[in-house]
Each structure stands twice: as structure tokens, then as C-alpha cells.
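Note that one protein chain of the assembly has been removed; the remaining protein chains are unaltered in position.
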Amino acid sequence: MDDEGAHLAAAYADCIQIGARNMQNYSLLKTVGRLRKPVLLKRGMAATVEELLLSAEYILSEGNDQVILCERGVRTWDPSSRNMFDLNAIPTVQKLSHLPIIADPSHGTGVRERVTPMARAAVAAGADGIIIEVHPDPNHALSDGAQSLFPHQFADLVRQLRQISEAIGRSISAPTARA
Amino acid sequence: MDDEGAHLAAAYADCIQIGARNMQNYSLLKTVGRLRKPVLLKRGMAATVEELLLSAEYILSEGNDQVILCERGVRTWDPSSRNMFDLNAIPTVQKLSHLPIIADPSHGTGVRERVTPMARAAVAAGADGIIIEVHPDPNHALSDGAQSLFPHQFADLVRQLRQISEAIGRSISAPTARA
Amino acid sequence: MDDEGAHLAAAYADCIQIGARNMQNYSLLKTVGRLRKPVLLKRGMAATVEELLLSAEYILSEGNDQVILCERGVRTWDPSSRNMFDLNAIPTVQKLSHLPIIADPSHGTGVRERVTPMARAAVAAGADGIIIEVHPDPNHALSDGAQSLFPHQFADLVRQLRQISEAIGRSISAPTARA
Partner (left out) sequence: MDDEGAHLAAAYADCIQIGARNMQNYSLLKTVGRLRKPVLLKRGMAATVEELLLSAEYILSEGNDQVILCERGVRTWDPSSRNMFDLNAIPTVQKLSHLPIIADPSHGTGVRERVTPMARAAVAAGADGIIIEVHPDPNHALSDGAQSLFPHQFADLVRQLRQISEAIGRSISAPTARA
């Protein structure tokens, strides 16, 4: 994504997502900092928590205070998962910053059967939200099918997440579908 | 710990713990494989999930089938936590092995205020148990005080864990104190 | 750096450097792929060798075949150096690609006293070039002083590098200063 793409997205979308590979694309961060749209800033593949917060500052310092941080798994030496899903980052960010932090267990694990347990873990760790990929026919999805839940799995998951939220003194509003 | 230490521990203890630095001490693994005591095998600091399972085989192949695996955080490039607590390892192990896997959020985070959220996350991810350090006066503990919960924090945590367990279709038995 | 910056740099500079944080800024890679200037592409902080080569493809596929790769140290769990200088990447790239690869021991180590041994090591490993920071008064340099050589150290180093080059069947042309 570049400056032109950011403006184009802002004309149609409700929220601009900065992907992991652009987390330190400072020019793009400043551009979206001048938009009046919420920005979802994903953690870079080997970015420290401190670097994630410093990247957010590039957006905030341009006047856009609608920044949502996102843990989506980081790179390590263990090939057993596509990424290592660093849930410890959630309480760490919440201690250091006022910004909300959500989690993306679909990219964080890359494998459908791990999405449910790790989505539950993210909420239990205190995440302010989660992004879940769900598809009516994941085996024929155009992208990311292997990490997309079936609709009935998603319904089960939401039920569990409501209970976990209550257990830790929070609550969940109805999920919003994105076409 | 060496062979002599393992035999001495077995004479008094209910369970032998193999620490992270000894996860690939094959001689010690074979020794505890010949004991008739449960063995708690902690994941090495940079051990892959596959290596953890292969280390367990050294114990199992000597005839001791009472092996409990433990995720306790691994080493990465992010200094924001002492370890990166790899909860993804829990569903990964449960897919690949029949062995129970528990989590140690006290060592996995190293900071008291993160123990509660990450203990909740471990249970939500499906851990078969957790180890929590708790102390009546953590600020004067002889070791690991900074990651030890106060008793009232522990009581709150257990209440939350019971609810999370129910949410995911499991239950928790009463905690066992270790002097 | 963004598109406008790339065009501005191209108007004045002999070579465009894409820094580590921009290695996967695909929009910028395509922009410099349409320029007619050599591009120095630095390896990202946690980029695999394969990803470095794939990023080069973004430039090449736009028609600019003057791409020079650069190993500048990567991120690991060892705080004893600012970066881990991965000289193994040099023969690995040379096996997989026709593109030249150079090394940056100043950033790769971050400490003056390690620049000389690691510059020698880079040449001995077969690097097609090196970048060395040198300053007449490094203690008062505006940036990167701690990793800049004194002029007499640089002269000594070049002498050693000539001999190492000969030892491995290569030769060194006279160094080019950059103001």
C-alpha cells in the first residue's frame, strides 16, 4: 500500500489496515495519520512491543488518534506454527499505552484447528477485540481458507467467548460481518 | 540436576521436574525414565515443539509413561518480556501427542501483573493444568518474588479459571499447595 | 522514503539505498524498479535470504536490473551485539542468484572495535563489496559515530582486505569516498 492506495481506501472503507510489512513504512504511517479514519496497525513480523508503540506515534503525531493495535503473531525459530502468537503483548501494551489492542488468531496460527483455542486465549488475556476469518466454504476460499472457520465453528466460538468475557469482567457486543 | 540428584529427589518428591536447561540432557532423561515417579518436562528455552516431544520419548522409551509436558516461555528477540509465552504450543502438542501439557505463566512472563491474564489465556487455550507461584509475602520471597501472586490475587484467579474452564467444556479440581 | 523521495534522490544520487525497514515496501520497490539508477537493497531485520531475493524481484521485474543486495545484520535473541551479522548469507545468495551481495559491518556490529574483524570476515566469506563508515572525528560525528572507524584504522583495514582478497583469488579496486 502506498499514499495513493491509502487515500483510495479511505474513500470507501471504514477502517484502514496497515499490514505487518508496512509497520515501519514511516511515510505511509504519516499519510494515514492525516486521514480521519480509524487505523488498524498490525505488529511487524519481528517488531518488539516498543517498536509497535513507536510506530503508532507516527500516526498519532499527525493528528489521527483513532489507532487500534493488533497482535498477529511474530517470527521465531519454531517451524511448528507459521507464527508465534505473542499474547503476552496484550497485557504489556495495556500497561504501557492507552491504545486498544486486538488479536488476529487466524494469521497468528495459520491453521483452522488452532484458531478457536487461540481466539479464546486472546480474549482471556484481555484483548480488546479479535479478528476472525470465517467462510461459508473455506476449502474453496480465494485466500486464507486453511485458517478460516466454518460458520458453525464461529457460532460455537462466539458462545465461548461471551462466557470467557464475563469470567474476566468484560462483555462482548454482537459481531460485525465484513463482506 | 544429575543422576544422583534424580534418585535423591525421587526418594522424597511426588514428581520430578526436568528444567528447561536439561530438556536435552539425554542421560538424565533416561535416568528419570527408569524411575517410577511422574516427570514434569519443561520445554527448553529455544526448543521446538517437535524437540520437546522427542525429549519426552527418551523418558517413555525407558518405561516411565507418566510424563507431563510444560510450556514455560521461550527465547526471542523481544526484550519486553523475559520470555515469549508460546500458548500455540498447547493445541499443537495436543494434536500430535497423547501426553498432557500444562503451562507456567509465572516463568512464562516473569512479571506478577502479567501472570493473571496469561494464566487465564493458558486455560482458555486448553492447557491441561497450570503452575502458579504464590507467596504470602512476595516482596520478601527468597526467589521468584517478582512473579509470585499475592494470596488474594490467586483466589481471584482461581475463580476466573473455573468459569473459563466451564466455558470451554472442562472443569478444575481444587488446587494443591506445595510448601 | 516514499515515491517522491525516491525520485528526488535519483535526481542527485548515484545509487538509491532501500533501508532494512523498507525491504518489503512493495510500492517503493516498484518505484525504484522504474528508475535507471543502481539500487542497494538492504536485508530486512528479520528477513530470510529467500525474502531478500524475492524483494529484489520486485525491482527487477519493473526493468531495473542494477540491484545490489546487502547483508547488514539481523535480529536475534542475543543482546551482546546490536545485530547478528549473518555472513553465511553471502555464499547462500551467491549460490541462488546472479546478483552481487555486499556487507555492512558498521551496522552489522554497531561497535567500532568489531568493524575491522567483521569487515575482514565479510571479504573472506566472498562478499562482492563492503560499506564502511569512517569519520575524521567519530566521537563528534552527527550520527553513527560509535561504529565509525578512525581514518588510520580504515587505512590498516584496506591493507588487510587487499591481502585477504588475494588469498581467495579476488582483487580490490581503490575505495570510493562518499562525502
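Each chain gets a letter, A, B and C, in the order it is written, and its residues are counted from 1.
Note that contacts are C-beta pairs under 8 Å (C-beta built on N, C-alpha and C of every residue); 3 or more make two chains touch, one makes a residue touch a chain.
Keep in mind the model is a prediction, meaning the values are calculated, not measured.
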Counting contacts across the entire complex, name the shown chains the missing chain touches.
A, B, C
For the chain that's not shown, point to the residue among A:R21, A:R75, A:H107 or A:R120 touching it.
A:R75
Would you write out the residues of chain B that touch the absent chain, in ascending order?
1-3, 5, 21-22, 24-28, 45-46, 75
I need the residue numbers on chain C that touch the omitted chain, in ascending order.
46, 48-50, 74, 76-81, 84-92, 95, 108-109, 113-114, 117-118, 120-126, 160, 163-164, 166-168
Residue ranges of chain A at the interface with the undisplayed chain
46, 75-77, 79
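What we mean here is this: only the chains that are shown with their structure count from here on.
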So, what's the distance in Å between the C-alpha centres of chain C and chain B?
44
Report, in whole Å, the distance between the mean C-alpha point of chain A and the mean C-alpha point of chain B.
28
Got the chain A residues that touch at least 2 other chains?
46
